[in-house]
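One protein chain is absent from this view; the other protein chains keep their places.
And now, chain A:
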Amino acid sequence: MDAIILQILNGLDKGSAYALIALGLTLIFGTLGVVNFAHGALFMIGAFCAVTLQRILNISFETIDPTRTDFLGNPMKVKTTYVETWFGPEVGASIIDWAVPLAILFSIPIMIGIGFIMERGLIKHFYKRPHADQILVTFGLAIVLQEIIKYFYGANPIPTGAPDVFKGSFDFGVMLGFDANAIIYPYWRLVYFAFAAIIVGAVFAFLQFTTFGMVVRAGMADRETVGLLGINIDKRFTIMFGIAAAVAGLAGVMYAPINSPNYHMGMDFLVLSFVVVVVGGMGSLPGAVLAGFLLGILESFASMNEIKSILPGIDQIIIYLVAIIILLTRPRGLMGRKGVMED
């Protein structure tokens, strides 16, 4: 029993990342009908927003402290960050410590801006072109974004720590009445899951309970009619693209402490997120979220030693296997509407 709970928990953090990326992909597909292969790159840029903010906060200047000497006997040079001088040493240190959560605020305008530029500058011209062209041009864009990041940040992963409060793990088993150390779970992954749940909830609430969301949903169902009613649906869809980019970016920001950001993390997640979207159903938002968590948990179950000893290698292929079975038996996906790209 404790093993099962542990695997479910392990699946949650990857599942959260899949769900968030797949949610953004589905938003774009559902509104604009574009298959965005550059979405993984947006996730990666989000993670690098966290890296950038951490670097900005750590910009420092050197002063000479005459009271202390270094090992050569010279007066010691002390590095002080600007943040610490502005806010005082204690507040400053904790600001630097909380760089990753702060990067959420930092990344939202950046990601929305990137989303706007992408949609207005490039994707707009591809609505009437075949899906293959959309895939190809966004694939090219993904390569370009990835290489730009590689040029500025190098090819090696950059460790980006979570705040000290969330470092370490917490013993979940004791709470549920199992032995100590049976279920150990890092705090940050729990935070990530909670964060993902909040974002998903916010996106759904936004679409469900605001007038703007209602118009967007109407546009998703029948774009032409909404346009004929005198509503500028293009503008709203552009904003939705920005929001989808921000969702991917936020998923990336918070993922930075779990896995050190490197320039190809986007591509690694992209393929899996596409599989998630297809399993959930093209164009279905709840389907994308559900399939994200489902596949994340399935993947972590498949990597249990008991299962691996029966079916070796199943952990490597389970997601693809599920996708193939779903596509062949139920092409519209778990929760897809009938007839959406079902041919």
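Methods note: a contact is a pair of C-beta atoms (placed from the backbone, for glycine too) under 8 Å apart; a residue touches a chain by one contact, two chains touch by 3 or more; residues count from 1.
In this section, contacts and distances are computed from a predicted model.
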item: UniProt protein name of the chain not shown, from "Molybdopterin dehydrogenase", "Methionine biosynthesis MetW", "Amino acid/amide ABC transporter membrane protein 2, HAAT family" or "Multiple sugar transport system permease protein"; value: "Amino acid/amide ABC transporter membrane protein 2, HAAT family"
item: Which residue of A:Ile5, A:Ile56, A:Leu141 or A:Met335 touches the chain not shown here; value: A:Leu141
item: Contact footprint on chain A, counting only the chain that is left out; value: 35, 122, 125, 130-133, 135-137, 139-144, 146-148, 150-151, 267, 271, 274-275, 278, 282, 312-313, 316-317, 320-321, 323-324, 327-328, 331, 341, 343
